[in-house]
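Quick one: structure below, then a few questions.
With one protein chain removed, the remaining protein chains of the complex are shown where they sit.
== subunit A ==
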Amino acid sequence: MAKYLLLKHYRGAPAPVNDVPMDQWTPEEISAHVRYMRDFAARLEETGEFVDGQALAPEGTFVRYDGEGRPPVTDGPFAETKDLIAGWMVIDVDSHERAVELAGELSAAPGAGGEPIHEWLEVRPFLAAPPTVTE
(Lines give C-alpha, C1' and ligand atoms only; values in the text may rest on other atoms or scores of the structure.)
Protein backbone atom coordinates (compact mmCIF):
# COMPACT_ATOMS: atom_id res chain seq x y z
CA MET A 1 0.00 0.00 0.00
CA ALA A 2 1.87 2.93 -1.24
CA LYS A 3 0.76 6.16 -2.76
CA TYR A 4 2.02 7.38 -6.10
CA LEU A 5 1.58 10.62 -7.97
CA LEU A 6 0.97 10.30 -11.70
CA LEU A 7 2.00 13.59 -13.25
CA LYS A 8 0.91 14.85 -16.62
CA HIS A 9 2.91 17.72 -18.10
CA TYR A 10 1.95 20.53 -20.47
CA ARG A 11 5.64 21.09 -21.09
CA GLY A 12 8.82 19.62 -19.79
CA ALA A 13 8.18 15.97 -20.57
CA PRO A 14 9.64 14.26 -23.64
CA ALA A 15 7.44 14.50 -26.74
CA PRO A 16 4.70 11.87 -26.99
CA VAL A 17 4.66 9.42 -29.91
CA ASN A 18 1.33 10.66 -31.28
CA ASP A 19 2.36 14.31 -30.97
CA VAL A 20 -0.56 16.33 -32.34
CA PRO A 21 -1.70 19.32 -30.26
CA MET A 22 -5.18 18.90 -28.86
CA ASP A 23 -6.54 21.89 -30.81
CA GLN A 24 -5.85 19.96 -34.03
CA TRP A 25 -8.02 17.01 -32.97
CA THR A 26 -11.61 16.55 -34.07
CA PRO A 27 -14.27 17.22 -31.41
CA GLU A 28 -15.06 13.47 -31.43
CA GLU A 29 -11.43 12.68 -30.70
CA ILE A 30 -11.47 15.10 -27.78
CA SER A 31 -14.66 13.52 -26.45
CA ALA A 32 -13.13 10.07 -26.74
CA HIS A 33 -10.05 11.25 -24.87
CA VAL A 34 -12.06 12.82 -22.08
CA ARG A 35 -14.23 9.73 -21.79
CA TYR A 36 -11.14 7.51 -21.54
CA MET A 37 -9.72 9.59 -18.69
CA ARG A 38 -13.03 9.63 -16.86
CA ASP A 39 -13.53 5.88 -17.25
CA PHE A 40 -10.00 5.29 -16.05
CA ALA A 41 -10.63 7.29 -12.86
CA ALA A 42 -13.98 5.57 -12.34
CA ARG A 43 -12.34 2.16 -12.64
CA LEU A 44 -9.75 3.09 -10.02
CA GLU A 45 -12.49 4.28 -7.70
CA GLU A 46 -14.12 0.91 -8.16
CA THR A 47 -10.92 -0.99 -7.30
CA GLY A 48 -10.30 1.17 -4.23
CA GLU A 49 -7.06 2.58 -5.66
CA PHE A 50 -8.19 6.15 -6.36
CA VAL A 51 -7.16 8.93 -4.00
CA ASP A 52 -7.36 12.16 -5.94
CA GLY A 53 -7.20 13.62 -9.43
CA GLN A 54 -7.14 17.23 -10.61
CA ALA A 55 -6.43 19.16 -13.77
CA LEU A 56 -4.49 22.42 -13.73
CA ALA A 57 -4.68 25.51 -15.93
CA PRO A 58 -1.79 25.83 -18.39
CA GLU A 59 -0.64 29.16 -16.98
CA GLY A 60 1.48 29.19 -13.86
CA THR A 61 3.37 31.98 -12.14
CA PHE A 62 6.66 31.75 -10.28
CA VAL A 63 6.60 33.86 -7.13
CA ARG A 64 9.49 34.83 -4.88
CA TYR A 65 10.06 36.81 -1.68
CA ASP A 66 11.76 40.10 -2.52
CA GLY A 67 12.79 41.38 0.88
CA GLU A 68 11.22 43.11 3.86
CA GLY A 69 8.36 45.48 3.06
CA ARG A 70 8.34 44.76 -0.67
CA PRO A 71 5.71 42.90 -2.67
CA PRO A 72 6.65 39.42 -3.87
CA VAL A 73 8.38 39.22 -7.24
CA THR A 74 6.62 37.31 -10.01
CA ASP A 75 8.39 35.94 -13.04
CA GLY A 76 8.73 37.87 -16.27
CA PRO A 77 7.97 36.92 -19.86
CA PHE A 78 9.95 33.66 -19.71
CA ALA A 79 7.06 31.33 -19.05
CA GLU A 80 7.92 29.08 -22.00
CA THR A 81 10.99 27.77 -20.19
CA LYS A 82 8.90 26.38 -17.34
CA ASP A 83 8.01 22.77 -16.82
CA LEU A 84 4.26 22.99 -16.43
CA ILE A 85 2.07 20.40 -14.75
CA ALA A 86 -1.20 19.73 -16.57
CA GLY A 87 -2.73 17.62 -13.89
CA TRP A 88 -2.24 14.78 -11.50
CA MET A 89 -3.76 11.65 -10.19
CA VAL A 90 -2.91 10.17 -6.80
CA ILE A 91 -3.29 6.42 -6.49
CA ASP A 92 -2.86 4.05 -3.56
CA VAL A 93 -1.67 0.68 -4.83
CA ASP A 94 -0.06 -2.52 -3.63
CA SER A 95 3.21 -2.17 -5.54
CA HIS A 96 5.43 -0.03 -7.71
CA GLU A 97 4.72 -2.46 -10.57
CA ARG A 98 1.01 -1.73 -10.25
CA ALA A 99 1.66 2.03 -10.33
CA VAL A 100 3.69 1.66 -13.53
CA GLU A 101 1.02 -0.56 -15.06
CA LEU A 102 -1.67 2.05 -14.36
CA ALA A 103 0.46 4.93 -15.66
CA GLY A 104 1.02 2.94 -18.86
CA GLU A 105 -2.72 2.49 -19.19
CA LEU A 106 -3.32 6.20 -18.66
CA SER A 107 -0.67 7.05 -21.26
CA ALA A 108 -2.60 5.00 -23.81
CA ALA A 109 -5.48 7.53 -23.81
CA PRO A 110 -6.60 8.13 -27.39
CA GLY A 111 -5.58 11.30 -29.22
CA ALA A 112 -5.51 12.33 -32.86
CA GLY A 113 -6.87 9.66 -35.20
CA GLY A 114 -8.20 7.76 -32.20
CA GLU A 115 -4.69 6.37 -31.70
CA PRO A 116 -3.03 6.22 -28.26
CA ILE A 117 -1.02 9.36 -27.47
CA HIS A 118 1.84 7.40 -25.86
CA GLU A 119 2.33 10.42 -23.67
CA TRP A 120 5.14 10.43 -21.08
CA LEU A 121 3.74 10.42 -17.55
CA GLU A 122 5.82 10.82 -14.45
CA VAL A 123 5.35 8.32 -11.61
CA ARG A 124 6.55 9.57 -8.23
CA PRO A 125 6.24 7.72 -4.94
CA PHE A 126 4.99 9.67 -1.92
CA LEU A 127 7.30 9.88 1.04
CA ALA A 128 5.26 8.01 3.60
CA ALA A 129 5.10 8.37 7.34
CA PRO A 130 7.87 6.40 9.01
CA PRO A 131 6.94 2.80 9.74
CA THR A 132 6.60 1.68 13.33
CA VAL A 133 9.69 -0.51 13.04
CA THR A 134 12.87 1.29 12.16
CA GLU A 135 15.83 -0.48 13.66
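By our rule, a residue touches a chain if its C-beta (ideal position, glycine included) is under 8 Å from a C-beta of that chain, and two chains touch if they have at least 3 such contacts; residues count from 1.
Everything that follows uses one rule, which is that contacts and distances are computed from a predicted model.
Entry comment: the absent subunit's protein name, as recorded by UniProt, is "RNA polymerase subunit sigma-24", drawn from "RNA polymerase subunit sigma-24", "ABC transporter permease subunit", "Protein-arginine kinase" or "Urea carboxylase-associated family protein". In the complete complex, the hidden chain is touched by one of A:Phe50, A:Trp88 or A:Trp120, namely A:Phe50. Against the chain not shown here, subunit A presents residues 1, 3, 45-52, 92-94, 96-97, 125, 127-135.
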